[in-house]
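Every protein chain of the complex appears in place save one, which is left out.
Every chain is named by a letter (A and B) in the order it is written, and numbering of its residues begins at 1.
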Amino acid sequence: MEIERIQVGALNSRAIIYNGILYMSGTVADDKLLPMKTQTEQILAKIDAVLAQAGTDKSRILSATVYLADISKKDEMNEAWKEWLAGDRPPARAAVEVTLTPNTLVEIMICAAI
Amino acid sequence: MEIERIQVGALNSRAIIYNGILYMSGTVADDKLLPMKTQTEQILAKIDAVLAQAGTDKSRILSATVYLADISKKDEMNEAWKEWLAGDRPPARAAVEVTLTPNTLVEIMICAAI
Partner (left out) sequence: MEIERIQVGALNSRAIIYNGILYMSGTVADDKLLPMKTQTEQILAKIDAVLAQAGTDKSRILSATVYLADISKKDEMNEAWKEWLAGDRPPARAAVEVTLTPNTLVEIMICAAI
């Protein structure tokens, strides 16, 4: 079976599609000067765009790993997450604190059904 | 193809089932005052319960990510893990130290075949 790729870079592809599942790279905000909530909003908008490109949407996300630079700001991330879900039933998820590249407050990696 | 969900919450579903695979949210112990080994035992019991609800069991786990709050206590987690496997052949696994919410010593995220 063929592997499809979206936005192929030198180090990673933005997303890989195989057998009806989309595997997305960790997504970060473009503007690293934003606080946690707005960085999360930027990420979720970018995820929406890639999902749309693959013909799917956030209601079909299967699993998400949320990497936070500061777990004490988890509630701020969750505010953006909840507004974004907008009543859609949520995926499986884990959220943990790791160290990210400087000024990156949050990075989200998902897989979704097409 | 339809996506099934187990225990749908506001932020995440306990588990998502799609195309024969169950994706479970990161699971933590209910009693955060317990030491590493017993927190792990609580988590594994909760994982067993969700797997049973989906009609599968621990022998069909494909992959597990174990997030430890203190990697120097990895052996304590592994004791509980080994007793729980009870001779079942184990999944693919990674175990790393991250920062979790206060008093959470371990969090485990798995996917399993139905």
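Observations on the model:
FYI, a contact is a pair of C-beta atoms (placed from the backbone, for glycine too) under 8 Å apart; a residue touches a chain by one contact, two chains touch by 3 or more.
Since the structure is predicted, the reported quantities are computational estimates derived from the model, not experimental observations.
Hidden from this view is one chain, which touches chain B at 20-21, 60, 62-65, 71, 74, 78, 81-82, 85, 89-98, 111, 113. Against the chain not shown here, chain A presents residues 1, 3, 5, 8-16, 18-19, 23-26, 65, 67, 98-101, 107, 109, 111.
Here, only the chains that are shown with their structure count from here on.
Chain B has its Cα centroid 21 Å from the Cα centroid of chain A.
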